[in-house]
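Here the complex is missing one protein chain, while the rest keep their positions.
And then chain A:
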Amino acid sequence: MTFENVRWDEVWQATKDTLIMLGFSLLFTVLIGLALGVLLFITSRGQLLQNGFIYRVLSVIVNITRSVPFVILMISIFPLTKWLVGTSIGVKGAIPPLVIAAAPFFARLVEAALREVDRGVIEAAQAMGASKWTIVWRVLLREARTGIIAAITVTAVTLVSYTAMSGVVGGGGLGDLAIRYGYQRFQPDVMIVTVVLLIVLVQLLQSAGDQLVRKYSRR
């Protein structure tokens, strides 16, 4: 098999686009999702700021964004995307929908990771006179750190597959290249190159995540 159709400069550009989309969307997903996940956890039953109303409202919002298919979500929030980053197309225009799709997903993973924290440790911190804020920062997030790292890894991998859809808005990236050349123009060589690159990227993300989990695990 020859790779005659592969234009390496395009592949390189697509790789950069994927990494940029992944990097920025992961950054904002983690920031927003972490806050949302903590909020979900502490407002849930029996926790520090138990509040059934806030919990249910957040929960419904999270569930809605998680049930809408990514492409549809992306299109339906065009005005919001334009307001946020000035455009709804290209790499820039792809980032807000990626974040909005991934943050609620990540928030649920964070909520689950926080639930794994020993209830007794929270109680001990309360008994020592720790404020709620201190408990969140110095106890909950600290004790749940390996769970949160694992959640970031899963989310990053999910974002890689979401970026493939960004071609719809001209976002570019490896997934888009695979669809345009490999699928629409019957150029299997391009498809193979891009798919291999995606596999390598996902492998790298997963093993980096696993290594961090091992490094910070104290069990």
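Rule of thumb we're sticking to: contacts are C-beta pairs under 8 Å (C-beta built on N, C-alpha and C of every residue); 3 or more make two chains touch, one makes a residue touch a chain; residues count from 1.
The rule we apply is simple: contacts and distances are computed from a predicted model.
Visitor: According to its UniProt entry, is the unseen chain "Methionine import ATP-binding protein MetN 2", "Aspartyl/glutamyl-tRNA(Asn/Gln) amidotransferase subunit B", "Response regulatory domain-containing protein" or "Fe-S cluster assembly protein SufB"?
Guide: Checked against "Methionine import ATP-binding protein MetN 2", "Aspartyl/glutamyl-tRNA(Asn/Gln) amidotransferase subunit B", "Response regulatory domain-containing protein" or "Fe-S cluster assembly protein SufB": the hidden chain maps to "Methionine import ATP-binding protein MetN 2".
Visitor: Of the listed residues A:Leu26, A:Ile77, A:Val139 or A:Ile152, which contacts the missing chain in the full complex?
Guide: A:Val139
Visitor: Could you pull out which residues of chain A are in touch with the chain that's been left out?
Guide: Against the missing chain, chain A presents residues 118, 120-121, 123-131, 134, 138-139, 142-143, 145, 216, 218-219.
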